[in-house]
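Handing you this structure, nothing more for now.
Missing here is one protein chain; the remaining ones are kept as they sit in the complex.
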Amino acid sequence: MGKKKVSRRKFLIRGTLGTVGVLAVGAYLFRHPIRRSILSFANSADLSYIGETDDPILWFEITKDNLVLLHSPKVEMGQGTFTGLAQIAADELDVNMEQIRVVHAQTASGNIDGFSTGGSTSISSLWQPLRELAATMREMIKIEAAKKMGVDVGSLSTSQGSVSSGGNSMTYAEIADGVTEWEVPDTPQLKELKSYQFIGKPVPRVDLKEKVFGAPIFGMDAGMPDMLYGTVVRPSSIGARLGEVDASAAENMPGVVKVIREEDFVGVVAQSYPEAEKAKEAIKVNWITEKNWQTEDIEAMIQVGQGEPQTIQKEGKAKRILESSDQLISAEYSSPLGAHAQLEPNGALAYVDGDKVTVHISTQVIGLTRKEVADRLDLDPEQVNIIPTYLGGGFGRRLHTPHAVQAALMSKAVGKPVKYYFSRKEEFQHDMFRPPTHHLLKAVLGDDGLIQALEHNFSSGDVGFGSPLLPGIAEPILGADVGAIRGGFNQYGAIPNHRAVCWRVRLPFATSWWRSLGLLANTFAVESFIDELALKAGKDPVEFRLAQIQDDERGHRLKEVIKAAAEKAGWTDQVVNGKAMGFAASTDANTPCAQVAEVSIEGNEIKVHKVTCAIDPGMAVNPDQIRAQCEGSIIMGLSASMFERMQVENGELRPVIYGPYAMALMKHAPKEIEVVILENADKPGAVGEPPLGPIGAAIANAVFRLTGERLRSMPLALDQA
Amino acid sequence: MKISFKLNKSPQTVEVADGNTPLLWIIRDVLDLKGTKFGCGKAACGACTIHVNGEAVRSCSYAVKFAEGKEITTIEGLGSEANPHPVQQAWIEEVVPQCGYCQPGFMMAAAAMLEKIPQPTDEDIDNNIINICRCATYYRMRKAIYKAAELQKEAARKIP
Partner (left out) sequence: MRKYLASLTFLFVTILVLAMAYPIAESEYTPVPEEQEEAPLTDSEAFDQMMAVLTHKRCVNCHPSDNSPKQGEDSHPHRFGVLRGTDNHGMPAVRCNTCHQAENNSFSGVPGAPEWSLAPMSMQWEGLSRTEIAKSMLDRARNGNRSHEDIMHHLTEHELVLWAWEPGVDAEGRPREKPPVPKEAYITAVKAWFDSGAIIPEE
């Protein structure tokens, strides 16, 4: 029955800009209050939902067959958000899981996410507002039910999508039928946590059947009548600018409808995708390049000491102690350039119909995608409807969508819907990569064998600063790149003197958000170094860590995951039957996670047999999906740590295809993964990224026990020398 | 040129200008079955895996002209909600998919393997399932393949 007219009384007290969490770790050097709060977001991910939260009618729709549609402003990219949101809403709405469907909110409905789906914040940021909205919706239905049934609201109860009074009952659909003016009550009291039926249970994913039977749910599957296929000519070389173009041959090729020349790109529209691709190959472009970049150039740039430093954490007098000590321990680590390599290529289906634009797209930034299309076509945002689809992988790659603009321009040029997507080579060469990093760690141990002073200097290409999500104006306010510094902080609060400094390097190609951001590389460096220090101190690495964690809530949660992982894995620092364990822990977005990797060496290969993972996301909305995110993160992290590396060869980013871009396959995945979920907070926190942190260091630390060789650069390979 | 084949048991004839066009695009854009995915177009990722006369084939590298007279099966024809293939049933029971994009290719590869190796070992799985999943759902896929083998065995037992 679609959208209803709602009385315009605002009823949710919660504003659109929520409070940002208070820091528990360290003292930061930022005087600027905005900088301080945004950096605390980087550390705690405690970001409230930014978007429309004052109108339940935007969020919920009740169909004639009594299904509740939840119009989600967050996108489903595999992280299981739709399932979690369905559980949260169902419990307050009093419907069962079969009675709720989650769909992507189109921007035309007005329910637009003001930031993005990312940063592992979807569930945590909507936990409170969505329950409030659902509870309000339920009360609205009861108010109408009271009118229709001629009874007092107080006598009504709700269950499984029906309202009952004595022996009478009506379905939500029956109640909603014909209602045009809804009365909106004050936000009702939320239910007790323990009374929830679905929250906290391992409910199966709500999108299982679509994904198992091959339903057309992805951006690339979208279609429209009279649709044509577009493609955009892209350079192979870094920094190449469009020069002279000769498209004469392409224009006469079979199936070609039009070659489109814009100031910043050349596109071809054809009757079919293969025809468009073949025509593209026939377009001769004189690309203008400034420099023939090589991997060595990039490696020379990514060095601690170069670029723009920003201290992100300081406690005590670490610098002075380290400079004056003759017992200094130091080590350097590095991580390579990495690709997203998500399976669904980027693209968009756009239709410019007069002054209205429709775009079907896999995007993590619905609002930004709309704004960019509207700006380029000189339209109001309201004239552009973004229809988000399921994402064939996100991982941060879809936080930037200039291809939506290109698809719209091509559609405008031919007057028909145009679908366009990247080739795989274009995906690899025009990714927004995970930047390479270099880390210099220094420490001094005290007489008690514990760390007296610790310093982490790290150099990184841009992450947040590389993104249109953060306008350039934010950079001086922020000081440090909120993405690059993830995981760069010291999490062992009892270390009396510590310091962390991020060196910003501007690379000649785009680097940006890659699942877990700086966490993967920073944790690899820091937690490998902690292992080195434990061995130097002659202490067990687990005990060594536990001894240096502060006594506060955050420290308590970190200790508990470390203990749980060690216990579940049967931790030992001895080599048993050719297998050794490696330990690592991280705290990301306020979620602590510890992992134990069980490793052997077979031939010249590192084989990871088992990973035990303990994680504390605060509160578990769906334990099975938390497990799934941990399993996936562990193997994706293993892949990035052991196999993946982009190179720069003669001005080109390479390789350009799976295979040469080596990734973990079935045979590399651990045969056993155990996940222990702890719940030591009163609300759900981050899950999708934190478990990517420890795995690289856990593997490297195990390899050291087996071989005595300390692997300090990713991808991990034996005999690094 | 005209090419005729059976797609998910129903006869199809398509008219193509270039017989070398990969079958993938005919299935997706002409016959409008979107379950078979484009991932790389280079037979590297396996997202476009289908069955041709029962064998696993990567359709991005399979000229449509070769389909003449063949039996083609895609994920839509492997099974249905009402009558799922054991692999699909197992995939649901083990809650395998995350983003889901690569999953049809994996399920087609797994079904082809179970046809040849009804009771696979870890090594069989490692050597025969070489598609790419970026969400890295490999751990659950392995469990689901074992479950599918069990379901298949049970189903075979029930048929007298």
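Points to keep in mind about this one:
Letters A and B mark the chains in the order given here, with residues in each chain numbered from 1 onward.
We take it that contacts are C-beta pairs under 8 Å (C-beta built on N, C-alpha and C of every residue); 3 or more make two chains touch, one makes a residue touch a chain.
Since the structure is predicted, the reported quantities are computational estimates derived from the model, not experimental observations.
Taking every chain of the complex into account, the omitted one touches A, B. Within the full complex, the residue among A:425, A:610, A:683 or A:710 touching the omitted chain is A:425. Of the listed positions A:441, A:584, A:656 or A:716, the one in contact with the omitted chain in the full complex is A:656. From the options B:55, B:68 or B:154, the residue with contact to the unseen chain in the full assembly is B:55.
Taking the whole complex into account, chain B touches the unshown chain at residues 20-22, 41-44, 49, 55-58, 60-63, 66, 109-110, 112-113, 115-117, 124, 126-130.
By the touch definition given at the top, chain A reaches the unshown chain through residues 274, 277, 281, 425, 656-660, 665, 667.
The criterion applied here is as follows: only the chains that are shown with their structure count from here on.
Chain B contributes residues 17-18, 21-22, 25, 29, 32-42, 44-45, 47, 74-76, 79-81, 84, 88, 91-92, 95-104, 107, 122, 125-127, 129-142 to its touches with chain A in the complex.
Contact residues on chain A toward chain B in their complex (touch as defined above): 77-80, 204-205, 207-218, 220-221, 223, 229, 254-255, 272-274, 340-345, 390-395, 421, 423-424, 624, 628, 631-636, 638-639, 657-659, 663-667, 669-671, 673.
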